[in-house]
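Submitted below is the structure of interest, expressed as structure tokens.
Showing just some of the chains, left in place.
Chains: A and B, in written order; residue numbering restarts at 1 for each.
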Amino acid sequence: MSAFVRDQWYVAAYSREVGRELLGRTILGEPIVFYRTEQGEAIGLADRCVHRRFPLSESRLDGDNIVCGYHGFTYDQGGSCVFVPGQQRIPRTARVASYPVVEQDSFVWVWIGDRAKADPTTIPRAPWLADPNYTTVCGMEPLNARYMLLVDNLMDLSHETYLHGGYIGTPEVAETPIQTEVDEDSGTVYVSRHMDDAACPPFYAKSTGIEGRITRWQDIEYHPPCLYVLHSRIAPQGVYPPAEGPDDQAFHVEVVYGITPSTENTTYDFWAVARDFALDDAQVSDFLQSNNHTVVMQDVTALNLLEQVIATEADGYQELSINIDTGGLAARRILKRMAERSRPEGAVTS
Amino acid sequence: MSAFVRDQWYVAAYSREVGRELLGRTILGEPIVFYRTEQGEAIGLADRCVHRRFPLSESRLDGDNIVCGYHGFTYDQGGSCVFVPGQQRIPRTARVASYPVVEQDSFVWVWIGDRAKADPTTIPRAPWLADPNYTTVCGMEPLNARYMLLVDNLMDLSHETYLHGGYIGTPEVAETPIQTEVDEDSGTVYVSRHMDDAACPPFYAKSTGIEGRITRWQDIEYHPPCLYVLHSRIAPQGVYPPAEGPDDQAFHVEVVYGITPSTENTTYDFWAVARDFALDDAQVSDFLQSNNHTVVMQDVTALNLLEQVIATEADGYQELSINIDTGGLAARRILKRMAERSRPEGAVTS
């Protein structure tokens, strides 16, 4: 269920996290050290010294080189070893793998898989996160749960009513049927839920100032494996987009997730909330940051619990799926297909 | 050694623990949620939502129904699903298992196994715990040890002298030989130790007020797998039960244990001490509660340590048994036989 999809771009960090301090992250089981050169380029190298496997992320930078903290093996930004202790000759094989890294939309993306296939133009976009017409709050929470549990969670927002009641959930979310579509070519999954007449949850009431009931649209785009976008449109009840011109009677929020498997049972949960209103209102930013962090932690608690449940349950446990699960089931199917295609030849899954 | 005995009643909780808050317990590896209906009936349901396995014990009650805390699947007290989000039709298979539950002698008993075989009249009795002629102190401690270690512990009270010296142990317990009998039909194991002339340990000296030496009888009845009773008779040295009439020169304490396997390596240790004297004396109750809790925790510490020892020892480790172990060995033999008989057909033990 949690087989990894390789030959893909993954969110490894926010750009602001990668600097002149070494940052170690494990992506799809691969330990990687990230840093930024003096010229400002983001670098990702295998996080194990070739000599005695010491994590380079526990080492130090000397200019743009990493000096291993154990015996001083020194690597340049391409991963080539340029110094070893006690001798002049540097062994030809003394190099660590370098990872393709691209910065886009406030994220540092890393390519996991066959680097010959890495094409930056295929990285899915989340332009709002770096758009001056939007203001963004964001964070990252490590999950002690497999990434499929987070995919399930995000593809079925009916859980907002129960797990996030009092924050982003109201009865109408669970009550309103969804529309699911799959673009089999691109692998994108779309799930839409349009509520014509709904209560306004505190998350939106306090940030938009709307009093009374709302028309609330949730339009999900999931670009497997990593990028999830929820286009959220909030307007006073009955206000729909005009036939022409800007939809300026409504409030738009782009909720973006980077879903990055770390190990089989742990995941990096990158979350961001970009809005097109109250752009300079620090109070609104603080409220959304705090409120959404609470919501994310409710998910973290629930998913970590589910991971523990799975760890103790008998093999062959059967779930029961209903209409709300069509998006999640489509995502699982596509991820399974992608995982099979990306598996190195000759590899078997356990 | 720790194979479970199914098709049996187990103590799941004290009645007072089961109320309008959901209580999750794992019994013989089966996660169960307990609660009490508005009419007062104790209910036990499988603690996993059929949808995405969320623990129902982490959810909330709505009247007598449980509303899953993740997506709102709602179950009635029989385990049938009565609501799912986003659609009217409820799938026919949407139900969680309901467990036979009986309240008796202050305990909530649950049947683990084939529910067609559940016969409440076979639940062993501990009537003193709910008898107004007795006053009871009690508690429950979770053990990080397999249940067999607690059975071993309780069947051989010679350990009182060493592990519980200064509380309930005196030299005479370890010195005095035991009588062991087994009722092969019912599977009951009896172990008796009658000390004619013994020091009085603080547990009994402070609670009964006896000064000087005592005649102390310990008569164990173990009803495998779950219920253990120690009939303890304490009297001034030389005072024996009269040929006729009540034994009112003696003090009687019924020490009751519910030994309930949770997982292979964890156990619920329910303990109760019922006395027929000083019934309304709160000081005596407080003393016995505190003193026996200390004794139980001495056992918990020792048994948790033994579980760790077993985890690291080589296969085929051999114990050495002597006369004091006849009760424990009989209990092991009967539990092994019961486990083999209760195993689902075709199942293999690991």
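We adopt the following convention: a residue touches a chain if its C-beta (ideal position, glycine included) is under 8 Å from a C-beta of that chain, and two chains touch if they have at least 3 such contacts.
Since we're looking at a predicted model, the values are computed, not measured.
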{"item": "Full complex, copies of the single sequence (shown: 2)", "value": "3"}
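Criterion: only the chains that are shown with their structure count from here on.
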{"item": "Cα-centroid distance, subunit A relative to subunit B, in whole angstrom", "value": "48"}
{"item": "Touch list for subunit A against partner subunit B, complex", "value": "152, 156, 158-159, 161-163, 174-178, 302, 305-306, 309-310, 312-313, 317, 319-325"}
{"item": "Subunit B residues touching subunit A - in the complex, by the definition given at the top", "value": "29, 31, 48, 50-55, 58, 67-72, 84-87, 91, 93-94, 263"}
